[in-house]
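What you see is the complex with one protein chain gone and the rest in place.
Our next item is chain A:
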Amino acid sequence: MTDHELIWRIAGGSGDGIASTSQNFAKALMRAGLHVFTHRHYPSRIRGGHTYTEVRVSADPVKSRGDGYNFLLALGDSFARNPSEGAYYGNEEIKPLSENLDELVEGGVIVYDSGLLDPSEIEDFDERVEENNWHVYDIDLRTIAREHGREVMRNTAGVAVTCAIADIEPDVIKSLMSDAMPDKILEPNLTVFDDAYEMVQEEFDVEAPDIQAPTGEHDEEQVLISGSDAIAYGAIDEGCRFIAGYPMTPWTEVFTIMTQNLPELGGISEQVEDEIAAAALAIGASHAGAKAMSGSSGGGFSLMSEPLGLAEITETPLVLVEAMRAGPSTGMPTKPEQSDLEHVLYTSQGDSHRVVFAPGTAAEAYYQTRKAFKLAYEYQIPSIVLYDQKLGGELSNVPASVFDEEPNADLGSVLTEAELEEAPHDDSGKYQRFQHDTEHGVSPRSLPGQKGGRYLATGNEHMPAGHISESPENRVAQMNRRMQKVDTIRAELNDDDEFNTVHGDEDADLGLITFGSQQGTVEEAADVLNEKGHSVKVLGVSEMMPFPKQQVTDFLDSVDEALVVEMTASAQFRGLIQKELGGYGDKMSSLLKYNGNPFEPLDIVEGFETALLEGEELPDNRTKFVPKVGE
């Protein structure tokens, strides 16, 4: 983080409204002209359990969480479990304060709710405060909130205290509160806000900490968007009006956004009995002529494996999203990881042929979801958008103009009834929907209900009109045609080449390579490294299948060596590069992280300097370095 940033962490219990308070705070500052980026940490529980959201605020664009933070607002955990220290989960009540001290930078601010938290329960608290020159404000937020409203309004009181200390214009927050809150609770909240603000001004020295929220200005209108929002909006703008799903964290966010918005667009959402049904419904709707999608996270996506292959062989357009979380099995439901990469690329029997995108930013998530639909419907192939809890849940400001795009509801390679009259049919009058020799491997489809278009779709290998066949000649012709589509798609992606981005000086000696949601963090790490005198550039890959071989080859050829950064334990992405490029194992080392937390820029700086350059052991097991092949 830089000196001109505010990185504000609001910590409390699950169910205490941390997410909505932080979202309003971020939006208010975005409206005030600043760049914002949020990072969420939450347990897999409904009530209770320590949770925090970090809001990074800067005058300049930010694309990652920062390293550490400088302002803690510790609220109580009002649903804390067993408060005994000997308990397995420890004293939960104090966690919003105790768990957040390690990452607070020197000179930082601590505001805690003395109505609920007692720092004497924390070992060496006073010593640590002194050592780190922290500025501590013990404020009974609960009582302030109770006086004018209800206890839950202590979040508002906490935000007011933040404004008073960090010198944020109260109106910035208050005008947003007016927009966001219903009248009934707005009044008491405003009173609580004013009270807390004035109290701090009167009773505390707010000049002492040198922490000031920056000021800035946007040159165009911004919106506060999560990756999940961006995926849902991309789908809607591509004419998707059918979704089927089964809840699973973190994919539920996309499912919920779609489900809430589809009725007013005349669309259909189905919550169904399981993920096998979910994927099958998306296939059925698409087959019948709707633009359809489904999705899940790891476990649910496993259940979609067989339907996914059915979509491949029947050439049914299908868009799925997969929100990764730490596995195997139930793993850590609310923690991000990227270890479903191979699963998504290859799951389902037979040779996989599909499109897999892994967007690096919210804007990319929007564009690539749209592209996923275009390719799925044009090429009659499954397209998967692979992301994770990090990209899905973090909020950042994006220019509103990103979404100012024409809608596209084109069904792709579908014939009309008039076209079907001219199309080839077999001797039984069936339309030859799976012709052998077609341009780019695409054989246009008909839709049930169309006159002159009847055919059989089947998961068995089949003849041009759909009949089951084990003829070797037909088999090879159909396989070749279906596989050819992937090459055609690669060529098309090469032409518009927007999503695999290179960041940094073209002539840099060393490379960092990453994919998906880690992109922004790795880019920020490269900036830090370059400031420190290294010569580094970053390749962020967002297209996983078909793989951008040429771009990755060019990048690897242009550097002496590269560090591949990914949130997996078995270096899956590096493995993919080696498989696709048939080598480069002696040029790539890996930096892995799989402890449940996404990379922070300094993790990468450290991995790069300590492990890659100096060949020394990393100081702890937060990240893991795996040397190149042969070392």
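Throughout what follows, a residue touches a chain if its C-beta (ideal position, glycine included) is under 8 Å from a C-beta of that chain, and two chains touch if they have at least 3 such contacts; residues count from 1.
Methods note: contacts and distances are computed from a predicted model.
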Seminar exercise, completed: Out of "Acetyl-CoA C-acetyltransferase/3-ketoacyl-CoA thiolase", "4Fe-4S dicluster domain-containing protein", "Pyruvate ferredoxin/flavodoxin oxidoreductase subunit beta" or "Dehydrogenase", the chain not pictured bears the UniProt name "Pyruvate ferredoxin/flavodoxin oxidoreductase subunit beta"
For this session: Would you mind spotting which of A:Gly239, A:Pro382, A:Gly441 or A:Gly516 touches the chain that isn't drawn?
Result: A:Gly239
Exercise. Which listed residue, A:Glu264, A:Glu439, A:Asp557 or A:Glu631, touches the chain dropped from view?
Worked result: A:Glu264
Seminar exercise, completed: The one residue from A:Val105, A:Ile276 or A:Val528 touching the chain left out of view is A:Ile276
For this session: Touching the absent chain in the whole complex: find that residue among A:Glu417, A:Asp487 or A:Asp586.
Result: A:Glu417
Problem set entry | For chain A, the residues touching the chain missing from this view | 27, 31, 221-225, 229, 232-233, 236-237, 239, 241-242, 244, 261-270, 272-274, 276-278, 280-285, 287-292, 306-307, 310, 314, 400, 403-409, 411, 416-417, 426-430, 447-460, 466-468
